[in-house]
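And then chain A:
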Amino acid sequence: MMRNRRGFLKLTASAALTTAGGITGFPNILRIRSAQAANEVPVGSLLDRTGAFNISGQPAIVGTQFAVNQINAKGGLLGKQLKLIEYDTQSDIAKYTQYAKKLILEDEVVVTHGGIASASREAIRPVFDEYKALYYYDNLYEGGVCDKYVFCTGQTPGQYMGRLAEYALQHFGKKCYTIAADYNFGHISWKWWDIYWRNGGDISPVPGKPHGEHVGQVEFIPLDVTDFNATIQRIQQAKPDVIMTLIAGAAHMNFYRQLAAAGLHGKINIVSANFGSGNEHILLAPSEVEGLVVCAAYLDDLDTPANRTFKEAITKMVGDPKYLVGEQVCQKYNGWNIWAKAVETAGSFDREAVTKAMESGIAIDTPLGRIKSDAATHHLFYTMHLAAVNDKHGWNILQTYEDVPPSDDAKYCDLIKKPDQHTQYQPD
Partner candidate 1 sequence: MINRRGDGRVRTGGTDRLAALLVVVPLALVPYGFKPYAANALALFLIYGLLAMSLNLIWGYAGMISFGQTAFFGVGAYAYGVIALNTIGPVGTTGLAVVGGAAAATALALVTAYFVFYGRLSDVYAAIIMLVLSLVLNTLMVSTAGEEWVIGVARLGGFNGLFGQGSTGQNIGNFQIPPITLQLPFMAQPFAFRIDRTSVAGYYLVLGACGTTYLAARLVLASRLGRIAVAIRENEARAAHLGYDIRLCKLTIFTLAGAIAGLAGVLFASWGRFVNPDVFGLAFASGVVVNVLLGGRLTLIGGFVGALAVNYLTSYLGGIAPTASYAAGGVLGLLYDLLGRATQQSALLVQGAVLIGTVLLLEEGIVPPVARFLSRRPLIGWFFLLPLLLVYFSAQIACRQADFCLY
Partner candidate 2 sequence: MPEPSPRSILSAAQLTKDFGGLRAVALDLEVAEGELLCLIGPNGAGKSTFFGMLTGAIRPTAGHIRFRGRDITGLDPFRITRLGISIKFQVPRVFEQLSVQQNLHLAAENRFGFAEACERAGHMLGRIGLSGHAADRAAWLSHGQKQWLDIGMAAIAEPALILLDEPTAGLSPEEAGRTAEFIRDLNRQATLIVVGHDMDFVRRIAQRVVVMHQGRLFAQGTIAEIRANGSVRDIYLGRGGRDARGC
């Protein structure tokens, strides 16, 4: 049928194309072709703008857009402007996989940054491995990812637990009660915390060093639990010197609030792995969390010139002087910048070249201090800040440590000796 009509059809073709382009459920050719303009290079970002994870997703998007805008404003990379292609993964794991494939197979991006929850990272890691594409995961997480095609620029347990354990043992006591989120972040972090706590802040026992012990049983809290009543009673039963919280999201709000409501604030000391990354110190009253100690990479109270200018620029872009520049923003910013540095060092966008550059141990100065890439683990050396919540929704910085190594990952992962790895490790 088509053959006899071809002549006639050719005429109507263009009209048909546009209509059909509209009605059929596939990207229109026009869009695809315009994607690669001469002096542009596409880069991808997968973050949750909507849905349950948008709490972290939206600041992450701010950080991403700020970083890319800044790079482009400085004239781009290797003379090319970055064309940021963002997808809203809508807190839906299947969408992560789908968009990851789209970025690689259709938009043909040179790098992808993104992923919030560990689950989203694990969902797309297989895709990047399958298509041998470059992927940056810029979040604090439970550590252990060891993948030739993946760089994790967030800090890992080895970096935020060791010093925290030392401090807690010194100032609070040795009996610790731990609550952890009942998913991988919680479970794996707990294993690391167990190691660092029992070894008094080191990854392996050090003779003569004070070491902590656990009271009660570690408690894993399902993600959707909002009522911590039973937990609080169990804690009182166990009478710990210090509570370690490895929880996530709204659980922070609920737990400290209900703990305080039970009149326990100030009676039991609290240390936390990730408190503050959701600006909980602003949302919770000092009467609820004052004195809580963390060891964080970025704190918006960091009083360095770099951070001051950074915060100014961000608040200016967002158009809200009271905007809270939190860890998410800075992490994404750093992640993009260290990639940019790698691209410049390599003089190419090619994955292998960039990987080599990253593995040459490049370093950049960031609002939170110096960060330096670690060849063996594809993680970063961090500048960490030990800090306590003060009485005006801010932080008292107690101590700053530079070039803290990802010692936990280093224990299992060496991508130089054994490059062909695409996995995640956890302590035994």
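In picking the candidates, the idea was that all candidates are chains of the complex that A comes from, given by their letters.
Convention: a residue touches a chain if its C-beta (ideal position, glycine included) is under 8 Å from a C-beta of that chain, and two chains touch if they have at least 3 such contacts; residues count from 1.
Everything quoted here is computed from the prediction, not taken from an experiment.
> For chain A, which of 1 or 2 is the touching one in this complex?
Among 1 or 2, only candidate 1 touches chain A here.
> Quick one: which bits of chain A touch candidate 1 in the complex? Just the residue numbers, please.
Touch residues, chain A against candidate 1: 1-2, 5, 9, 12-14, 16-17, 19-21, 24-27, 29-30, 32-33, 49-51, 58, 61, 84, 86-90, 92-95, 97-99, 101-102, 105-106, 117-119, 122-123, 125-127, 129-131, 144-145, 182-184, 186-188, 220, 222-224, 317-319, 412, 422-428.
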